[in-house]
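Okay, so here's the structure we're looking at.
A single protein chain has been omitted; all remaining protein chains appear in their positions.
Moving on, here comes chain A:
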């Protein structure tokens, strides 16, 4: 019995000194890599799941496609996150352009009239196609394509959309002036 107590006492005495082993050097780096891999794969899985649901709902509703086409700022947030990881600059640029385009599209929609309906519809369709291209580029970027080329193509895509919107808005201005003028002429 006395012996038994001794053993407990012995361990109480040495408890503080028991952790004398050290992991092999470089263990922090190895852990950091594992941690990184884990955190990345979590957001990947989440992203894939959301994209899948998204694509299903897009297929379900054509109206939603048009809404999404007009509303690129809102589309695919997880894709944006992934792009942001590859190139933060690109995602900042995207944010800036998306806002700009959204504003222009709003302006465009305010101009709807019997005379401009056709050109506006056509513009929205073209924007949608451009956006489809853009999504394709984003996908390529995430899958690890030549990022320099893809990023420059993404910027060109945005610029094309802005140019298109500006051109159409100018044309609408011209149509309005023409209409007013011809109205004046007929009076």
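The rule is simple: a contact is a pair of C-beta atoms (placed from the backbone, for glycine too) under 8 Å apart; a residue touches a chain by one contact, two chains touch by 3 or more; residues count from 1.
Note that in this section contacts and distances are computed from a predicted model.
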Worksheet entry | Listed names "NADH-quinone oxidoreductase subunit J", "Cbb3-type cytochrome oxidase assembly protein CcoS", "sn-glycerol-3-phosphate ABC transporter ATP-binding protein UgpC" or "RNA polymerase sigma-70 factor, ECF subfamily", with the criterion being the UniProt name of the chain not displayed | "RNA polymerase sigma-70 factor, ECF subfamily"
Fill in: Contacting the left-out chain in the complete assembly, out of A:19, A:89 or A:110
A:19
Practice prompt. For the chain that got dropped from the picture, name the residues of chain A it touches.
Written response: 3-4, 6-8, 10-11, 13-24, 27-28, 30-32, 34-36, 38-39, 42
